[in-house]
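Apart from one protein chain that is not included, each protein chain of the complex appears where it belongs.
Order of writing sets the chain letters: A and B. Residues in each chain are counted from 1.
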Amino acid sequence: MISRRWLLGLPLGVATLGGVAFWRMLGGMRQGTFDPRGLPSALIGKTVPDFDLPAQLPSAQGFSNADLHQAAAEHPLLLNFFASWCVPCIEEHDQLMALRGGGLPIWGIAYKDQPGAAADFIQRHGNPYQRIAADAPGRVAIDFGLYGVPESYLLDRTGIVRWRWAGAITADVASRQLQPLLQHYA
Amino acid sequence: MIPELGHFALALACVIAAAQAVLPIWGAWRGDARLMRAAPALAVGQLLALLAAAGALVWSSVVSDFTVLNVVQNSAAAKPLLYKITGTWGNHEGSILLWALILALCGGAVAGFGGNLPSALRARVIGVLGGTSCGFLFFALITSNPFLRVWPPPADGQGMNPLLQDPGLAFHPPILYAGYVGFAVPFAFAVAALIEGRVDAAWGRWVRPWALTSWCLLTCGIALGSWWAYYELGWGGYWFWDPVENASLMPWLTGTALLHSAIVVEKREALKVWTVLLAIGTFSLSLSGTFLVRSGILNSVHSFANDPARGVFILALLALVIGGSLLLFLIRGPALASGGMFAPLSREGALVLNNVLLCAICAVVVTGTMFPLFAELLAGAKISVGAPFFNATVLPLAIPVFAAMAVGPMLAWKRATLWPALQRLWVGALVALAVGLFSVVRWKLLPGLAFGASAWLVLGAVADIGQRIRFGAIGLGASLGRLGGLRRSAFGTAIAHAGMGVTIAGIAGMSLASNSIVLLHPGESTHLAGYTWQLDALEDGSGPNYSARIATISLLEKNGDTRAILRPSRRFFPLQQQTTTDVAIRTTGFVDIYAVLGEERDGGAVLRLHYNPLAPWIWIGALIMAAGGALSLSDRRLRVGAPARQKAATVTA
Partner (left out) sequence: MSEATLPASPKRRGLSRKKRRLYLLLACGIGLGSAVGLMAMAFQSSIELFVTPSNIAQAPGNGRLFRIGGLVEAGSLTKTSIDGRPTAQFRVTDGHASVGVSYAGILPDLFREGQGVVALGRLAPDGSFSAEEVLAKHDETYMPKDVADALKARGEWNPADGKPPAADTWIDPAAKPKGG
C-alpha cells in the first residue's frame, strides 16, 4: 500500500523540480544560453555568404568574404554588425574594445547607416575594428540572416562560422561563451 | 510631495504587513488574545496604507506629474483622463501595486467579514495573508518601485500607445487580478488549518464564500480577456491557448474543483486532504502564472518588461510561499483526520470524479504550456504547442465532466443509486441526444457533441430544480410554492451549470463559423453565409491624433434588404508611426457579423469577413455562470456564522 507520506510529499516534489527547472531557465536567460524566443542561425557550421562591401571610414578599405577568410586563417576573428543609430551597440562597444585589447581581431560592418554618422560613432566611442565595411542597403545582412543590430559572428581559422550572438555582447556573454570558444578554436 | 507620500505609504504598508505576518501567528500559538485581536487592525492598517500609495500613483498620473518616472514612461499629457487612471495598472510597476492592493483588500475583507471565525483561525488566516503581502511589497519596493523620480522632468511622457487605450483593456486587469489574488484567502485558510492541524465542517463552510467570490471574479476576468481579444485583435478568434491565457485558465480549473470539494468538507467532512491541496494549488498556480509572464520565460502579447533579474526575485518569493505551504502540507497532512465514508456512487463520489477530471485537464494545460520551454532547456529543440494539441487533449477529458455535471446534483450523499437520478433526467437525455444527432448529421461530430452537451447541461439544470420542487410528484401549486422557498444556493448551482451549457453552445456555434478573404472595389460584393456583402465605399477619416481609412460594408439579404452596415477601419497614428486595425462587429445576440479591413490595392481593399453563429453566447454564458455564483454567495446560510464548533462536528444540511 502506498504510504500516505509519499503521496503527501508528491506536490512538494513536483514543485521543487519545477522550481529548479525555472531557476536554470532564468540563469540561462541572463547568460544568454537560453532564449525562449530566439530563432536559430543557419550559418553555424558554414562559411559566410559571398559579399564585397565598400569601405566605411575611418577604415580605408572595405572587404569581401575572401578577405575575411584570409584574415581568419591567422586567428579566429569576430565579425560585428553595428549601426550609429543602435543604442545597445554603444554599450557593446566597450566590450568590443576590451576584446580587441585582449587580442581578438574584430571586423565591423555598418548596417543601414549613413557614412558620416557611422564615422562619427567610431570617433566618439573608439575603434575596435581592424576593418570596417558599409552595408547601407542592408542586403548583405539579409544574406547573413541578420535579425537586427548588434549581431556578431565568430569565424574559426578555417573561415567557418562557429558562433552567432544576436544582441549586445555583455561581459557575461564574453566570458562565459566567447572566451571558451576562442580557446577552443585558437 | 504626493509621490513622496505614496512612496512612504508603500514602505509603511510593507512594515505593517511584516507585523501582520508575525504577531497574530505568534499570538495564536501562544494563545495571546491581545495579539490575535490585533490581526484585523493590522490588516486594515495595511489596506489603508496601500490605498494611499495607489491613490498617490493615480493622482500623479492624472495631474501628469512627469517627475515620476512611471508616469513619464506610461502616460502623456494628451492621454484621455480615463486612460490616465486605468493606465496606472497597465504597466509592470503599477500592476504589482494593484496585486498588493488587492491582497490587502483580501486581508481587510477577512478582518471585516470574518467576525464569525474563531479568534485563532482568523488570526492565522490574516497572518498568512500578511506574510504573502510582505513578500510582494518587498518585491515592489526593491525591484518595481512605481515612485522613482526623475529630475528635471521632461516636457511630456512617452505613453501614448494607442493599442492600449481601450475600455476592455482598462478593466480586464483589475477584475482578473481580483480573481487571481482572491484565491489567496482560501490559501490562507488552508495554511491556517494545517498549522492548527484541523479541518472540519465549519472550516469548509467558512472557506466556501471566499473561494466562490474569487471564482466568480476570475470567470469574469477570463471572459473579459477573451472578449477583448475577439474584438481588438481582429483575428476572429476568442481563445488562442496563448501561454498567458493558459496561465489564467489553470487556476480557474483547480478553483472550480476547490469550490466543489469544499462542499464535501462542509457537508460530510470528507475530501479534506484534496480540498486543502486544491486551495494551496490554486493560489500557487496564480502566483506561478505571474512569475512566468513577468520574467519573460513565457512570451506572448502580454509580456511586460522581460526581466530575468526580476524573475529571480519572484522565483524566490514563489519558493517561500509555495514550497513553504507544500512542506507544511507534507508535515501536517497526516494530522487531518479522515472523514465520512461514502460509496463510489454518491454525490461525494461524483465530486471526486469532478476533482480528478478537472485536475487532469489542468495538468494537460500545464504540460502543453510548459513543454516548449522544457524541450528547449533540456534538448535545445524549438517547438511550439498550439490549439491542435489542446483541442485533442482537453476535449476528451471535458466530455465526461459535462456528462457528470447534470447527474451529480441528483445523486444522494453517502450512497446513491444511479437509476432514479437518470430517470429524472430522461427528458434532458432525449432532447440532448436528439439535438446531438441532428447536429452531427447536419454538420460534424464535434459541433454535434457540443450542442448535445449544451442541451444536456441546460436541461439537467432545469431537472435539478424540478427535482427539488418535486415537480410532478406533488401538485403544480405545491411545486410552485416550493419554488419560492428554495434556497438561493440551489438556484445558484442550477444557473451556473446552465451557464456552462450556454458557453458550450457558443463554442459549438463558433466551430461552425465561416469566413472569407476577398479583394473588393467599391461597388463590388461577395457572398458569405447566404448573405451578400457589398463594399459601398472606401473613405478617409480622422481622429484627434490619427488619420483613418474607413470601409462601409452593407450586408444584404437575398431579397436585397439591408440587414446591417459595418464600418471597419484602419487608423494611422503619425506620432507613434503605428497602424491599428479597428474591427467592425454587429450582433443580433445569436450571430456576430465581423469585418476587418486590410491593405488597399489599386482602388480596392482586402477584406476579411466573418459570420460567427452564437459567438455572444460564449461570454453571456460566462456571465450567467458568474451570476449563479453570485446568487449562491448571497445565500445567507452560506455566509452567516457556522454553528459552534463541536468535537464531532456534524452539520445538518
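In this section, contacts are C-beta pairs under 8 Å (C-beta built on N, C-alpha and C of every residue); 3 or more make two chains touch, one makes a residue touch a chain.
Owing to the predicted nature of the structure, the values given are computational and were not obtained by experimental measurement.
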item	value
Contacting the left-out chain in the complete assembly, out of A:M25, A:L43 or A:I160	A:L43
Which of A:A15, A:L68, A:L146 or A:I160 contacts the chain that the document leaves out	A:L146
Where the unshown chain meets chain B, residue by residue	66, 69, 72-73, 150, 153-154, 156, 158, 269, 305, 307, 309, 337-344, 352-353, 356-357, 359-361, 363-364, 367-368, 371, 382-386, 388-389, 392-393, 396-397, 414-415, 516-519, 578-581, 596, 598-599, 601, 606, 608, 648
For chain A, the residues touching the chain missing from this view	1-2, 39-43, 46, 49, 84-88, 90-92, 94, 97, 100-101, 114, 116-117, 120-121, 123-128, 138-139, 142-150, 166-168, 170
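Rule of thumb we're sticking to: only the chains that are shown with their structure count from here on.
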item	value
Contact set on chain B toward chain A in their complex	273, 277, 280-281, 284, 288, 291-292, 295-299, 308-309, 311-312, 315, 318-319, 322-323, 326-327, 329-330, 333-334, 372-374, 376-377, 382
Touching residues (chain side chain A, partner chain B) in the complex	4-5, 8-9, 11-12, 15-16, 18-19, 21-26, 28-30, 34, 36-37, 39-40
